[in-house]
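Comments concern the structure below.
Removed: one protein chain of the complex. Kept in place: all other protein chains.
Moving on to subunit A:
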Amino acid sequence: MPAKGNPKGRATSDAASSTGRPARSKRFSVAGRPLFTKDDDNATEMGDGHDDDWTQPKSLVKPDDQLQLTEAELKEEFTRILTANNPHAPQNIVRYNFKDCQFKQISSVDQLAIHFALDGNMIHKESDEARRQMARGAQADANEQASEKAEGEKPADEDGEKEGEKEADVPEDGGVTPAPGASAGGSDKKLTNQFNYSERASQTYNNPHRERGCATEPPPRATFAGSITQWEIYDAYQEDFEKQEKNKDKKVVAGRKDEESKRKKLTVVDNQSDDITRVATAAKIVERMVNQNTFEDVALDFKYYEDQSDEYRDQEGTLLPLWKFSHEKAKKLAVTSLCWSPKFMDFFVVGHGSYDFLKQNQGLIQFCSLKNPSYPEYIFQTDSGVMSLDFHAEQPYLVCVGFYDGSVGVFNVVENKTGPIFMSTAKTGKHTDPVWQVRWQKEDLDYNLNFYSVSTDGRVSSWTLIKNELHHYDVIRLQLDDVPAEGPDGTVIDTLGGGTAFDFHKEKDYLFLVGTEEGMIYVCSKAYSSTFLDKFAAHHMAVYRVAWNTFHPQIYMTCSADWTVKIWDRTNSKKEPVFTFDLNSAVGDVAWAPYSSTVFAAVTADGKCHVFDLNVNKYEPICDQLVTPKKKTKLTHIAFNPKYPVIVVGDDRGYVTSLKLSPNLRKMPKEKKGQEQMKPAEKEAQRREFEIAKMDKLLAMVRQQDKNQPT
């Protein structure tokens, strides 16, 4: 290895010089070349003195501190032996000897000292590897190699002078030259590992295989079963055959149009009636729309018209006729009862019958709505004349009805039945005389619906709806005298008063009044069936109506065929009416207004409607108006709408007229300050108090008058 040889050689010379005289040997130990150059410089300086002398000056250069030695001293020989021992190596290394159990000097000391080391990447030119590389380089690009080689050799020639040094360099260059050639070839074409080389593109991961499954919905299936026998097949064929025959017949019938046209028309009519039931709701809506259009002005009057002339009339008011209700079947049947629905403010029921004993006919119940005055919502026809009816307060589809023949029944509006859902019979204790009034009661302890009825047979009965039957018991019998009458043959008969009207106290559940045909008023309690709380003669003729005041708990009113309306105070012990009004005709019905304690209305047989406000006028009605078109027509009944200022009156020709009360007839107390913020319930309570106070004030005034003018 020639390249490595150089540094080693230097190292040895150093070692040699160091063993000798250190100072001098150091000077010389520096590589020879710099020394040469120095000599050259000196020579040129020296040569300057002798310009013409071109020859090389041969003068010795001596350092300043060179020892001046004599010839003998110079000739003296020194023998120096160079050894391979490292002078710096320690001579006295000891190490513990386990064998002798003491420290002992180590005999062999490492003499090697490495001053410089450089690993080369050269290979010997003659070696197999070098030859192989060269051969490959030549193959790869011979041209390039050739030119490079030529360049490489030229400088070698130029440096020919220093051959001694060059000789050492030549192998170095030769060793190196193939290397760049090989590297140049490598940059163009990459060397590949021949044993397990694989392309980069193929060095990707292979994803593991996975399984994914999904099931489609199975097609829908159904099961089918049957059994086949010969007779079944035969029957099936027979049926089909008959059907075919029929079809043939039909075709034939269709062919003979002229003959069958009449019959066909009939069937068509039948079909149409079926169609109408199918479009019943739609038809109803259309009917109402039509009515709304035709009676638009009336509807607007109902809602908005206020009689302006009331302001100038001081106290009196008027009644504005609105819709008139009539039905073909009710033409000759008197209106015997009227009742507004407690739930729907436009809905009321009318009972039709006859007050004439000789002309009894069938009865009719009409359910009318203000929204459709042309035709009733529901109609029930009855065998006997209807004399009385009442809406249930909580179940407003139930109506109890009293008939002229003494039976009572219950009708359900929503059930599609033509008849009653309950009906009393002779077996189940029906009355023997007409039932003049019926009234729903609170549910009993078992939550059964029940109602009371009064009849001229002298009984007040209670009827309870249990399952599909009516159970009855007599609440009271209206005995006329304390002593039963004695017949000529010694038979004893209780003389009973014929009850014609009753009314239940608004607050005291047990208390009720009964008016009779004889003009008596019985004050009764549900708790006692044999005695009365009170009994007195109120009228000279039959009492047609008894009514407790809407607000005041002690005031009630009666009307009678003796032309009078009387207002009574229950606390008055004298059994004298507080007010008596003579209306010059039999008073068919009276009703307290629902909005005031002092307002009531009465209808008379001369076709007039009278409205009183005791607070305004204690002697005269504030409205006295002829309602019926003909003078002969008798008004029979009246009912106040619970919400709107509207009354309905019925006459004996079967007409029902609705009337609007003018502002004077429905004077309400002015709202006090701070009342607006009150809750509705509080407001109501305050209003009640106010109404009662109003009545009390009136009563006090009347009593005062009585005292002043004792009769």
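Here, a residue touches a chain if its C-beta (ideal position, glycine included) is under 8 Å from a C-beta of that chain, and two chains touch if they have at least 3 such contacts; residues count from 1.
The definition used in the following text is that contacts and distances are computed from a predicted model.
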Taking the list "Vacuolar protein-sorting-associated protein 25", "DNA-directed RNA polymerase subunit beta", "Dynein light chain" or "Membrane magnesium transporter", the UniProt entry for the undisplayed chain gives the protein name "Dynein light chain"
Sole touch to the unshown chain from A:I81, A:A201 or A:A225: residue A:A225
The one of A:I233, A:A393 or A:A693 in touch with the missing chain is A:I233
Hidden partner sits against subunit A at residues 219-230, 233-234, 236-238, 240-241
